[in-house]
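Yeah, one chain of the complex is gone here, protein chain that is, but the others are all in their spots.
To keep things simple, chains are lettered A, B and C as they appear, and every chain counts its residues starting from 1.
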Amino acid sequence: MSANWGKNIELSIFGESHGKAVGINIGNLPAGIKLDSEKIKREMSRRAPGKDRMSTARKEPDEPIILSGILDGVTTGAPLCAIIQNSDRHSKDYSILKTHMRPGHSDYPAFVKYGGFNDVRGGGHFSGRLTAPLVFAGAVAKQILAQKGIRVISHIKSVHGVCDESFGPQISNETVNALLGMRYPVLNGDILPLMQAEIEKARENLDSVGGKIECAVLGIDAGCGEPFFRSCESVLSSILFSVPAVKGVEFGDGFDLADMCGSEANDCYYYDGDAVKAHTNHNGGILGGITNGMPLTFTVAIKPTPSISKEQNTVDIEKKENTTLEIKGRHDPCIVFRALPVIEAAAALAILDIVRADI
Amino acid sequence: MSANWGKNIELSIFGESHGKAVGINIGNLPAGIKLDSEKIKREMSRRAPGKDRMSTARKEPDEPIILSGILDGVTTGAPLCAIIQNSDRHSKDYSILKTHMRPGHSDYPAFVKYGGFNDVRGGGHFSGRLTAPLVFAGAVAKQILAQKGIRVISHIKSVHGVCDESFGPQISNETVNALLGMRYPVLNGDILPLMQAEIEKARENLDSVGGKIECAVLGIDAGCGEPFFRSCESVLSSILFSVPAVKGVEFGDGFDLADMCGSEANDCYYYDGDAVKAHTNHNGGILGGITNGMPLTFTVAIKPTPSISKEQNTVDIEKKENTTLEIKGRHDPCIVFRALPVIEAAAALAILDIVRADI
Amino acid sequence: MSANWGKNIELSIFGESHGKAVGINIGNLPAGIKLDSEKIKREMSRRAPGKDRMSTARKEPDEPIILSGILDGVTTGAPLCAIIQNSDRHSKDYSILKTHMRPGHSDYPAFVKYGGFNDVRGGGHFSGRLTAPLVFAGAVAKQILAQKGIRVISHIKSVHGVCDESFGPQISNETVNALLGMRYPVLNGDILPLMQAEIEKARENLDSVGGKIECAVLGIDAGCGEPFFRSCESVLSSILFSVPAVKGVEFGDGFDLADMCGSEANDCYYYDGDAVKAHTNHNGGILGGITNGMPLTFTVAIKPTPSISKEQNTVDIEKKENTTLEIKGRHDPCIVFRALPVIEAAAALAILDIVRADI
Partner (left out) sequence: MSANWGKNIELSIFGESHGKAVGINIGNLPAGIKLDSEKIKREMSRRAPGKDRMSTARKEPDEPIILSGILDGVTTGAPLCAIIQNSDRHSKDYSILKTHMRPGHSDYPAFVKYGGFNDVRGGGHFSGRLTAPLVFAGAVAKQILAQKGIRVISHIKSVHGVCDESFGPQISNETVNALLGMRYPVLNGDILPLMQAEIEKARENLDSVGGKIECAVLGIDAGCGEPFFRSCESVLSSILFSVPAVKGVEFGDGFDLADMCGSEANDCYYYDGDAVKAHTNHNGGILGGITNGMPLTFTVAIKPTPSISKEQNTVDIEKKENTTLEIKGRHDPCIVFRALPVIEAAAALAILDIVRADI
C-alpha cells in the first residue's frame, strides 16, 4: 500500500486501527512557523468519537504526540511526525472478519489484494481511524495557511436528504465566524434538529445514513493551481477521495452545471474597486484548473457508513458459501459530522500543496 | 505548468492550440505490445471536431505522428512520444483575448498566474485541443488493457437535463457491443434525438449546454488499487479532473449515496459459482479504494462550454474597467459527445497506472 | 526539508538527534513477508555506537519499536513505521552551536536555509543518528531481497589510505560467509590492525580519518534497472549520497575506468553452460543502466567525520566576527566501520526499489 501524498508537501501515513499507533510524517513544511497546540487539539477533538449520541462508542483521547520537526512550538523545517496511540484496543474477537466479508466494507477487496495478510482488526489500515493523523496534519496546514490569510470552512450540506442551504458567491465574515463556533456547522440552524432526527431514526433501525459536506477556501489569491494534471480540482479530489466513504466530489455547482446553459454557468466579471470579482460563483472559484479569486467551493458525498447492525447477506470465503452476517453492538449511524473536520483537513493539505512555493 | 501525470506509467503532455503541435510522451509502457494503428485513428476521430453539426467548426485531421517507442508496430519499451500537428492555425486576431477576459474561461486566472506571458491564441495550453494527445495515449492504454481482458466503455448520461438510463450492476455483452458501435453512445436510443434537440436549441440561442457521461471499466479483477492516497477513486479523479470542463466526479451511485441508508447502499455478496459477486453495484465496484470485481463505474459532469456567442459582461484588464464581450463566429454548443472519448481515455490511462505492475 | 525517497517503495524519514525519536515509514512493501526481528536487531547493533574504542561515546540501545505494518511477525502490506527513541538525550549546552559554525558540518548552510529555526542540538535532523532508521529499513529490505536470492555484502576498502583488496569479478560463497561473520569486514584480515592503528593515531591527535567502503549486490538477475533517469547508478547514487559523509560514488572500477582503454574496460561475455557471464567486471555489473547478471559493485568515499577536538578557525555569526572553536569531550575518530551497515542498507533499499515490481 502506498503511504504517500503530495508534491510540494509530503505526507506519509501509517497505522492500523488496533496496532500500537496511527500517525503521519509531513515533509517540506516551512521553518519558523509558530504552531498553537490548543488549536490542533481542538481539531482533533472535532473528529474524535465518543463525545455524544451522534458518534461511535469508541473513546480515544486522540492526543497527538509530536516526535519531530517542532522545537519550542515552532517548526524547524525538518519533517514533522506525530503519532496517536491506540489506547482503546479491544480484545474482542475479530476472527469472523477473516471469513465473513462485510458488505460495503473493504474486507473482500483487501482479502484478495493482500492474500489474507492484512490486519482485519477494526478494519486495520482501512479504518476511519486513519483520518485522525490526517486531521492532525490538516490542523498544521490550516495554521500555516491562516498566516497567509487563507481559511478553510465547511458545513453539513445534507443528511439523508435533509438539506442545508448552500454557500452563495460571497461568504460573509459573520457566516465564517458562526460556522467556526458551531459544533455541528450548518448555515440554516433550523435544519439541524431534522438532521439529528434522521440519524436517530437510523440508529433505531440498526441502520446508517449518508450526507454531503460543502467546503469553501477563502482568501486564496487568483492564479493558484495549474492547468491539466495539477489543476486545483485534480489535487483536491485526489486527497478528498482518499478519505474513506467519500464517493463524489464536485466543484462549484458541480453536477448541476451539467443541466445549465453556458450563459447561466459563466461567472461574469466586474471591477469591485481594483479587484476583479464575479456576481456568481457557479465554477467554484476555479477556471482552467486555476483559482480566479472567488471563494474556492466544493461538495463531497459521504456514503452511509457500511457498519450497520442489521443482518446482511454475504459470503464466507473460507467455506466458499453464501451466509449471513449480523454485527452486534453499538455502531455509528452517521459519520458525516465527524467527517467534516477530515474534509477540511484534506482541503487544507491540498491547498498548502498548491501554494507551498509561495510561502 | 506541470506536464506530468502518473506513477506507474508516466504521461508528459505539451502543446498549445496554435503552436506547432500538441503531443504526449508516455513512459514505462511494457515492451512487446502490438498496437493497431487503425484503432488509434478511430479513437482520434471520435474526438476530432468538424464532423457534423454537433461539433465545432475547426477541421483538423488529427493524425498522430509517432516519434519513438514503436518499431514495426510493436512497443519497444522505450518512451512513446506522439505529436499532432496544428495544421489549422487561424491567422485571426486574438489580441482582444489579451485584455477582455472571457467569462467561464481560464483567461483571467492564467493572466494572473503567468503575468500575461501565456499564449492566449485559441486558449493556448488551456485549449481543449490538448485532449487530442490524451485520447492518443488512451487509445494505446486501451489496447494494452484489452490484452488483459479489461475494457472501458461509456455513454452520454445526460445533455442539459435530458437523461439516458444508467448502467445497472451487470453490463451485458450486447450492451457493450452496441455502445462500441455507436457514434453517439446512449443506452436508450430514443433519447438521442431529444439530446440533439437541446443542442440545436442552444446553437440557435448562441448558447451552449452541458451534460454527464457515465463510464464503466469491465473485466478488472478484484484487488486492484490501494487504500487511501492511491485509492482507485483518487487516481481516476486526479486525471478526470485534468480534462477541461469536468466539474464533478462520482463513483457508483455517487451523490445519491448521500441520501441512502447503509442497508440500501451496501452491496451484498453472493457466490455465482466460484465467483464472488453482488446483486447491486451502488459502490461502483470500489470499496476501501480497491476493486471488488464488479464493474467499476463512475459519472462525470461536463459544464457547458464557456465559448458562447452571446454578449457577456466582463472586465478589460488593460483599461481596468467593466466592459462587454461578444465573440463572433460559429462555436461548439455542446462538447459532451466529443468529451466522451476523452473521458474513456483518461479512465484507461488511470486503470493502466493502477494495474501496470501486473502486466 | 524533504522526507521522502523511492518510487516503487516509499521511504519517509523523520527525527532529530535530541528529539523524542527518530524513525521511518516504509510504504508499498509486499504483504505476507515473514520478518526475523533478530536479524533486524543485529543490523541495528552493527550501526549502534558505544560498543568499543572504535566508536563514539554515545550509548543508545537503538531498539526499533514497530508501530504498524507487521502482524504476528508478517508484513500486512500496510505502511511499516518504526521509531527508535532517543533515550540518551544529553542535557548539555548546545548554545554555542547557534553562533559558532563548526567547519565541515551542516551548521552554517542549515542556519542560512532555515533562518536559525533548525534544531542544532546534536546536529538535529542532520545528525548521523538519522541513519539508524535507514538501517532498520535496510534490514527489512535485505530480508525481502534474500527471499529472492539477492544478497548485499560489503567490506572496508580503506581507512586513511590503508587499503584492503577489491572484490574480483567472481565473489565466492566463502568470501560472502566470511564477510557476514566479521564485526569489521575486510577481505584481507592482515590489514585490519593497520586500519585500527590509523584510527588510534587520529584519536590521539584529536583528529579523525575517512575511508572507503566497497559493496556488492549478489544474485540480482540481468535485466534489472532502466536506461537514463532510472538507471541502477542513478537510483543507487541518489540514496547513497543521502547518507551524511558520503562524498563519492563509483560503480565497478569507477574513476579508474577514466584511465583505461575501451579494450580493457569492456567486459567480454562467454557462455558458462547456459549462463552468460564475463571474465571481468570493470563495469560493476551495470551497462546502459541495467544489470547484466554479474555482481553489481560500487564503492563510496566516506569523508573524515568533521567532529574533531582540535581547535579550528571559524566564524561567530551572531557577532559577525572571526573566532576559534574547540569542542571538548570524546569524539568518534572514524565512522567508516559504522557507516558500513548504513551503506548496505541504502543499497538494499535502492535494489528493492528497482526490483519491487517483480516481487
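The rule is simple: a residue touches a chain if its C-beta (ideal position, glycine included) is under 8 Å from a C-beta of that chain, and two chains touch if they have at least 3 such contacts.
What you see is a predicted model, and the numbers here were worked out from it, not measured in a lab.
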Hidden-chain contact residue, picked from the options C:T99, C:T175 or C:N266: C:N266
Options C:P103, C:G149 or C:G168, residue touching the unrepresented chain: C:P103
Full-complex contact with the absent chain, from C:L97, C:I171, C:V209 or C:A348: C:V209
Missing-partner contacts on chain B, residue numbers: 1-4, 10, 12-16, 19-23, 25-28, 31-32, 65-69, 71, 74-81, 83, 113-115, 117-119, 124-125
Interface residues of chain C (partner: the chain not displayed): 1-5, 11, 13, 101, 103-106, 108-110, 112-113, 125-126, 130, 158, 160-161, 202, 205, 207-212, 221-231, 233-235, 237-242, 244, 246-255, 257-271, 274, 276, 278, 283-284, 286-293, 301-308, 310, 312-315, 317, 320-322
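Note that only the chains that are shown with their structure count from here on.
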Chain with minimal offset from the mean of all protein Cα atoms: A
Intercentroid distance (Cα basis), chain C paired with chain B, Å: 46
Distance between the centres, which are taken as Cα means, of chain C and chain A, whole angstrom: 39
Chain A, residues touching no fewer than two other chains: 1-4, 13, 113, 125
